[in-house]
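With one protein chain held back, the other chains of the complex are shown just where they sit.
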Amino acid sequence: MKKLLAIPLMMFMMQAGYAQTTDAQLQKNRAFTGAVAKQRQYNAIYQLDKNDPKVIQKAIRNINNALNDPRLKGKLQIELVAFSQGTDALLKGSEYEEALKALIGRGVIVAQCRNTLEERKIPMEQLYDFVALVPSGNGELIIRQAEGWSVVKP
Amino acid sequence: MKKLLAIPLMMFMMQAGYAQTTDAQLQKNRAFTGAVAKQRQYNAIYQLDKNDPKVIQKAIRNINNALNDPRLKGKLQIELVAFSQGTDALLKGSEYEEALKALIGRGVIVAQCRNTLEERKIPMEQLYDFVALVPSGNGELIIRQAEGWSVVKP
Partner (left out) sequence: MKKLLAIPLMMFMMQAGYAQTTDAQLQKNRAFTGAVAKQRQYNAIYQLDKNDPKVIQKAIRNINNALNDPRLKGKLQIELVAFSQGTDALLKGSEYEEALKALIGRGVIVAQCRNTLEERKIPMEQLYDFVALVPSGNGELIIRQAEGWSVVKP
């Protein structure tokens, strides 16, 4: 009886696109160990547009993790672009000064969107002196990807 | 009188970059039916870095929707990479075991970031047995995009 019911259910699931997953498929998945980095150089732009401390800390941690990834070690250029509320991380007095400087020490470009400064009426002097300015954060994201850079939004 | 007032307003809007939108433009937009999939093969990496059940469910739904898109049917390879809080979805006892297995049954790679396991001190045994491990989730996102894969963050 159970068997008779099971067949239509299975057929329904298969039609719905959900075929039963085989053990072989599960084992094959488990055996995967990650993409292989065959290029000499990699580039990535990180988007920071929130002032939630968890998101800012995650962005910094993510960037360090990418730089430490044995597959990318020594061949990864990163740019962090802040805009919208993400700008708060780059304002003097924020708790991220040392972490940001350390990123620059590792070769990361740390940049702020000029547009946001105008919209939020933030004078340039309120940013840490080491911060770069780009015309717009969104333009930066678009141009970098068009150049072949990867994009990550933490 | 109304007409006399309308002209400076229109000029102001045009200067601000907001020209009046014509009916022809609106109709042309409505007639758009989506990008055309001309390639033989597509690849996409999905980022899962939150443990909000709505985000996890959206990620799973999004992946199934992409696989079901008539334009991509049968020519789309997907990888789902979990890191940061997103790891919670892959821990034994989570409510996503069947949905994840079904994704693997549809050819999706389901992978976890090793770095996160170290940072969060999660022993590998707590993950579902079928989960793949990659050196870092961020490295995976960067390498895949450099290989031409699309990226989606649900």
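Letters A and B mark the chains as written, and numbering starts fresh at 1 in each.
Convention: a contact is a pair of C-beta atoms (placed from the backbone, for glycine too) under 8 Å apart; a residue touches a chain by one contact, two chains touch by 3 or more.
Bear in mind that the values here come from a model prediction, so they are computed numbers and not experimental data.
Touching the missing chain, out of A:A35, A:A59, A:L72 or A:V110, is residue A:V110.
Listed for chain A, the residues touching the missing chain in the whole complex are 47, 49, 64, 67-68, 84, 101-102, 104-106, 109-111, 113, 115, 119, 129-147, 151, 153. Residues 17-22, 25-27, 29-37, 39, 42, 44, 58, 61-63, 65-66, 68-72, 76, 148, 150-154 of chain B touch the missing chain (whole complex, contact as defined above).
Note that in this section only the chains that are shown with their structure count from here on.
To overlay chain A on chain B by their CA atoms, one rotates by 120 degrees, a value rounded to a multiple of 5. Averaged C-alpha coordinates give centres for chain A and chain B that are 12 Å from one another.
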